[in-house]
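Every protein chain but one is kept in place in this view of the complex.
Here is chain A:
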Amino acid sequence: MKESALSDEEVARSTAPSTHEPPERDITDGGPDMVQFLAADGTRVEPTEVSAPYLSFLDDVDDEAMRGMLRDLILVRRVDAEGFALQRQGELGLWPSLLGQEAAQVGAGRAMRPQDYAFPGYREHGVAWCKGVPPENLLGMFRGVNHGGWDSNENNFHLYTIVIGNQMLHGVGYAMGVQLDGDVATGDPERDTAVMAFTGDGGTAQGDFNEALVFASVSNAPVVFYVQNNHWAISEPNERQFRVPPYRRADGFGFPGVRVDGNDVLASYAVTRAALDRARAGEGPTLIEAFTYRMGAHTTSDDPTKYRISAEVDVWKAKDPVDRMKKYLLTEGIVDEDWLTAVQEEADELARRIRHACQTMPDPGHEEMFQHVYADAHPLVEREAAEFAAYQAGFED
């Protein structure tokens, strides 16, 4: 959470006239402010002045926890691949892939405690997994059988929010409620609660995002803003969203911002742990920018070949978050090929389970579309539901 001044280069860029030319800088480089523990080749990076303060948050990450992280990365990637395949085969109307963002999400998700509440966008399948939401429950909304197939309060994982940025304010409001309930800074690890609100680089341009930062700041709410900068908001690059990187924006709102290598699960975990601890201790919000990359299309309806070059994708392929952790743990002897084979089998079994659940998911009865519009009776909805039932019954003879 160290803040540092803008470099000369960044000052020059931020004051230069806007241009539609591609950026000259290397967008694949998170720069010296980025917290990283695992290099792209799976070797440990020597702590820097920036990353050293976070190292202690890995102290209790033992071999078992390391294996747990890699297992999550592998399973989440498999869940995502299955979602993609199900869309291609016509079982889902749409699938927003998280490919490339597994470490950013698993790191954050595993840092959360059960009582911590997550407010996701719609790509947070990895966070959902870590919070215990069965992946098949994510499919309903993309199959068109519901608008959200899980009970948010069961796993403290809110429904996906599709209007970009809306959920950031919900997260702050929820955190304000946590504060009013006195569930911060009690010192009781089972009680102290934080909230995580997730969005992407595009989301940072929304008014709701910025208002969320204002409200969190003035109320000192126990919330962590987690911006997965995957570099693309559908077809729009970072240059169309901001001139100052998201983590720097926190300074203007009066709380810390930190950039983390979102393809490094250890760093993502440590930085999120630190921010959550801070929030639970009543020390206020943090903005984390997880520097990562959307390896796939925006959704299955998108065609990224129209707006980005494959060379960029190739650079990021070499930074793959799953391979990186796999190499590290193999080298360290924390996992071996047998272990990996077993996890791959588990992943395939999970995929079969998801596929089966999707294919056997019943279509809702049409009368159900009239349900739950209101909590209490509403005569117009009830009358229309009755008229609809009578109309449908007319076809039965």
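The rule is simple: a residue touches a chain if its C-beta (ideal position, glycine included) is under 8 Å from a C-beta of that chain, and two chains touch if they have at least 3 such contacts; residues count from 1.
Operating definition for what follows: contacts and distances are computed from a predicted model.
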- Item | Identity of the absent chain, which is to be given by its UniProt protein name, from "NitT/TauT family transport system permease protein", "CsgBAC operon transcriptional regulatory protein", "Phosphate ABC transporter ATP binding subunit" or "Alpha-ketoacid dehydrogenase subunit beta" | "Alpha-ketoacid dehydrogenase subunit beta"
- Residue of A:G207, A:G333 or A:P362 in touch with the missing chain, whole complex considered: A:G207
- Query: With respect to the chain omitted from the figure, which of A:D41, A:D151 or A:E345 is a touching residue?
  - Reply: A:D151
- Message: Which candidate, A:Q89, A:S301 or A:Q371, sits in contact with the chain we can't see?
- Response: A:Q371
- Even though one chain is not shown, chain A touches it at residues 119, 146-148, 151-153, 158-159, 161, 163, 166, 168-178, 180-181, 207-208, 211-212, 214-215, 218, 371-376, 378-381
